[in-house]
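I have a structure I would like to understand better, so I am pasting it below and will then ask my questions one at a time.
Removed from the display is one protein chain of the complex; every other protein chain stays in position.
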Amino acid sequence: MKTKWALFVVHFLIAFVLIGCDKIAVLDPKGPQAQTQANVIWLSIGIMSVIVVVVCAILVFVLVKYRDSKLPKDYEPPYIEGNRVVETIIVIVPILIVAFFSVVTIITNNKVEATPQAYKGQDPLIVYASSSNWKWHFSYPEENIETVNYLYIPTNRPLEFKLYSFGPITSFWIPQLGGQKYAMSDMVTTLHLAADEAGEMMGRNANFSGVGFAENSFYVEAMSQDDFDDWVTEVKETAEPLTEEKFQQLLKPGHLGQLTFTGTHLPFSPAPEGEHAGHNHGKDGPKADTNGNQEHDVHEHDTSTS
Amino acid sequence: MKVDHSQPLEYSTEQNRLNILGFWIFLGAEIMLFGTLFTCYFTLVNRTSDGPIGAEIFEITPVLMETFLLLTSSFVIGLGIHAMRLGNKKAMQAFFILTLLLGIGFLAFEITEFITYYEEGATLQTSAFTSILFTTLGTHGAHVSLGLFWGLFIILQVRKRGITPVTANKSFIFSLYWHFLDVVWIFIFTFIYMKGLTQL
Amino acid sequence: MGYFSRFAVPHPSPAIYASMIAIAVTVFLIIAGITYFKKWIYLWDGWITTVDHKKIGIMYLISALLMLFRGGVDALMMRAQLAVPDNKLLDSQHYNEVFSTHGVIMVLFMAMPYIMGLMNFVVPLQIGARDVAFPRLNAVSFWLFFMGAMLFNLSFVIGGSPDAGWSSYFPLAGNEFSPHVGTNYYMISIQIAGIGTLMTGINFLTTILKMRAPGMTLMRMPMFTWASLTTCIIIIFAFPVLTIALLMGTMDRLFATKFFTITDGGMDMLWANLFWVWGHPEVYILILPAFGLFSEIIPTFSRRNIYGYTSMVASMVLISFYSFLVWTHHFFTMGQTAYVNSIFSITTMIIAIPTGIKIFNWLFTMWRGRIRFTVPMLYCLAFIPLFTIGGVTGVMLAMSAADYQYHNTMFLVAHFHNVIIPGVVFAVLGASTYYWPKMFGFVLNEKIGKLAFWFLVIGFCLAFFPMYITGLDGQARRMYTYSEDTGFGPWNMVATIGAVCMAISFVLIVYMIYYSIRNAKKEAVSDPWDARNLEWATHTPVPEYNFAIIPQVNSREAFWDAKYKGHPLFKGDYEKIHMPNNSGVPFLMSLFFFALGFGLVFSMWYLAICGLIGVFICMAHRSFEQDHGRYISVEEIKETEAKYGGTHK
């Protein structure tokens, strides 16, 4: 009876997990980077389950065989210092596993930190994604449009996200396209992604950033390049221009719906990269552009002394 | 309390040996403390924002004076411990007092230096660089100031109670502390001042 | 009123008002109770001024248990809030405060002191010493931790709790985004407790290096002592980093320095870096003593010596060193290049190797043993598979390409609870049951203990395994709510049910203690488990001098060999014993620290300066004080030994 129940529970759990896995975002990739990561995850789950099974098997064996109640009354456990061979095995095998994983990790690190292999050579779409409490601003400098809290991207083209923040550290994450990366206030990080197929996705800030954090998510839609171009044209025809004044209003803490503008905030509030990087600018924050010369001097000290 | 006469007075009891080893381990932690400050200093040294860089505010003369004063005081307290081992209470006290005077001299130079920095517009709040500069120097300076009081207490105790296993132990541990502050200063001198002045 | 308005909680709720009243009532009842039963003098002489490592250990344990319940209530509140989608039980601000305090309390004010308590009680007994190297400093350590914990808990009712997470990343924790005093509390209370911990590290390292019984070479030390030694090394070199990080954070908040600010060259990455330079070794500060405790319990209940002693020691030493080489894996996603991430990925995975060796050695210790399923042993047996799962998910997290997907999600939350709960919590609960007879002279009830154990294990699995799945499905950690269409609902409900099971288990543990105090046979048993190491060679309860005669050690399991191979442990005659005097100064000094901390939190400079002067006066007092301790005469020893039934020879 007991075994029957146990079997039932195990079956039930396996079925439950399998049904669940179908829809698990990270394991349901829509782009090459997420695919790489999902592969690593499945590979590590596979090898790691073997280790867990081996440990559990030894444990069960030992517990069944050497439990007090099963042993003869006069059984006295021996004194065993250790065994060279056994100890070598339990050192060597983990070392081999770690060595294997090290190779995997070096290869995949370089993969996810570069333009996806399949789309190499193509001109990437550059999107400046900046966060403010608790919104995401997406600037398309080449298309010269800007959106808030939603992101339209073309499929089959490399995407280069330039991330930074107007406040606390946030983390830009679209699970189905690839892993996250931090957006910080005084420097720009780069995230390489790409979408293989059209579809709707969830994106969010994954790093805790205060009261409005839970709702700090955005809507992502991948579409063909043609649809994307149509959308850009449509935006340019219909959307209001983004003024500095308007942008300052948008930065105020709070939540906003989805907004669309022509023009980006980059001309009047440049991203903290290059000359505008955090370690160069002064009291005025990312906006300080007027005393560029003076800053440049400081910058030269930087390179000479670091 | 068992006293082992084959060893110098400061090592002569079990508790004394424990104290000295414990203090060495504490110095290990202090190395890490200053190591962290140096970590932060090296990370932030170029983040000068609108404020001055090191070469603009550092001056060689006061730095050399501070170095000389602290080096000498470290030497003098070494002589003090030597005198203590010879049992020469008078010489020991003289050396300890001289050490503290040199320490006060060092602090005086450092404070003047800080005032100059402030006058030149490099304050604690100017930039990440000045913040970490003042914090690193200040942590060392605070250690020296604390050492002055500690040394004074020990001189008073030696004066009143003579050179006993207890006071010898305390004096020796204080000397370790003082030498250590000199070691830290060597690194400050090298990696903050010399490196900053020469802009290497 | 203007003066007092700073103490107001910025975001009050009925729960906070209720706690204010509850705290006031409890404090009043405690004071009234002590006064009514005339226990003030007993409390002062017996506990507050004590320098006895055993009593300090027990005080650590009591404080840790109290903090466990505070942190546990936080956990329950979080789970209750997340049980169903769009729940309105807590609002965002409260949820943020709750998870921040939960993290800080569980790591720094529960797990750490619990470990410190066990170290305090067990290590001197295990190495055959009469006390630690610096008994007075030990009292200072405890009281600093205690005052730090009290200061931190005060934030709940005065001024508001910290709400920037237990890692308090800047600039979120800076003045601009966290204007109320919560984060000041965080910085200063951890600083105070951290100074205490650093002193404990120095104290115990000196003790273990210098005060071992004659014949106990380093390679004959019991496993828990080895674990404590390596832990102390990590403490000594990790905590100064925290000291500096907190100092810089405090200065940013109180004196407007520019370390981690957005403007003027400040670098928010540096805080994350410093925090984890300390934070990763801190994880091993928790887990190494836990490994040590398992290595004590498993041999005892397998009736066998530990398998592969040398490799066990080597792996702990390696872990203590490697723990300093891996910190960057906490922020793989911060924008370093692929090669930096690869380096730290590999160092992180390397740490799994010594840990794996330990797991297999424990398994082989049970092999050909004679396994008894007592409560402490059950915790060890549950630890092995569960910790293995936690460990292998750790290796998964270490692969930085995949970490981009796990980072900041419930997967990560599941992982570290999966190592800390089976690792540390099971260890301390098992060890408390194991050492309970030595501490209090009676054995805890097995039946209730086993029931609590099963509730805990099943509750744990239910609570944390679903998080692996929701994490991979995109549930970020620290989200106070989620919408229905995310599909996280059912899994979170399971997790909440698990949390309730764990809560029941802790209630059962309290009931077990109560029941055992009432019903257990109070006959002094000095060796109830047929154990193997020196801590069981002395009487129960342990006399204040621990051992009337310092034991002579000539093997790794001195007490076992004394029992079964007839090696004489206690040679020679009684001699007068030197013991340190009690002192109220440590307590007083930590009170001044408390005043200093409270003054700093609220920028009340006069109070802070007074506190600081008080601290210096205490230090000066210590410098001038002539305290040579006292002697316990041979007659007294004879009397005590006769009362307990004589020294085994």
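Remarks
We call the chains A, B and C, going by the order they appear; numbering starts again at 1 in every chain.
Please note the rule applied: a contact is a pair of C-beta atoms (placed from the backbone, for glycine too) under 8 Å apart; a residue touches a chain by one contact, two chains touch by 3 or more.
Definition applied: contacts and distances are computed from a predicted model.
Candidate names were "Ion-translocating oxidoreductase complex subunit A", "Multisubunit sodium/proton antiporter MrpF subunit", "Quinol oxidase subunit 4" or "Glycine dehydrogenase subunit 1", and the UniProt protein name of the unshown chain is "Quinol oxidase subunit 4".
The missing chain, though absent from the display, is touched by one residue of C:N273, C:N492, C:S516 or C:T538; that residue is C:N273. The chain not shown here is touched by just one of B:Q15, B:S49 or B:T67, and that residue is B:T67. Residue in contact with the omitted chain (choice from C:T328, C:T496, C:Q552 or C:S583): C:T328.
Panel shows subunit B; residues 11, 17, 20-21, 24-25, 27-29, 31-32, 34-36, 38-39, 42-43, 60, 64, 67-68, 71-72, 74-75, 77-79, 81-83, 86, 88, 91, 175-176, 179-180, 182-183, 186-187, 189-191, 194-195, 197-198, 200 of it touch the chain omitted from the view.
Think of the hidden chain as still there; on subunit C it touches residues 209-210, 233, 236-237, 241, 267, 269-270, 273, 277, 324-325, 327-328, 334-337, 339-340, 343-344.
The criterion applied here is as follows: only the chains that are shown with their structure count from here on.
With centres defined as mean CA coordinates, subunit B is found 47 Å away from subunit A. Centre to centre, using the average C-alpha position, subunit A and subunit C are separated by 32 Å. Those residues of subunit B in touch with two or more other chains are numbered 47-50, 128. Among the residues of subunit C, those in touch with two or more other chains are 263-267.
Note for the complex: subunit B touches subunit C at residues 1, 17-19, 21-22, 25-26, 28-30, 32-33, 35-37, 39-40, 43-44, 47-51, 124-132, 135, 149-150, 153-154, 156-157, 166, 170. Interface of subunit C with subunit A (complex): residues 92-93, 96, 164-165, 169, 171-172, 177, 262-269, 272, 302-305, 307-311, 331, 333-335, 337-339, 341-342, 345-346, 349-350, 352-353, 356-357, 359-361, 363-364, 366-373, 381, 384-385, 388-389, 392-393, 395-396, 398-405, 407-409, 469, 472-474, 476-482, 486-487. Across the complex, subunit C meets subunit B through its residues 133-134, 198, 201-203, 205-206, 209-211, 236-241, 243-245, 247-248, 251, 255-259, 261, 263-267, 270, 273-274, 277, 578, 616, 620, 623-624, 626, 628.
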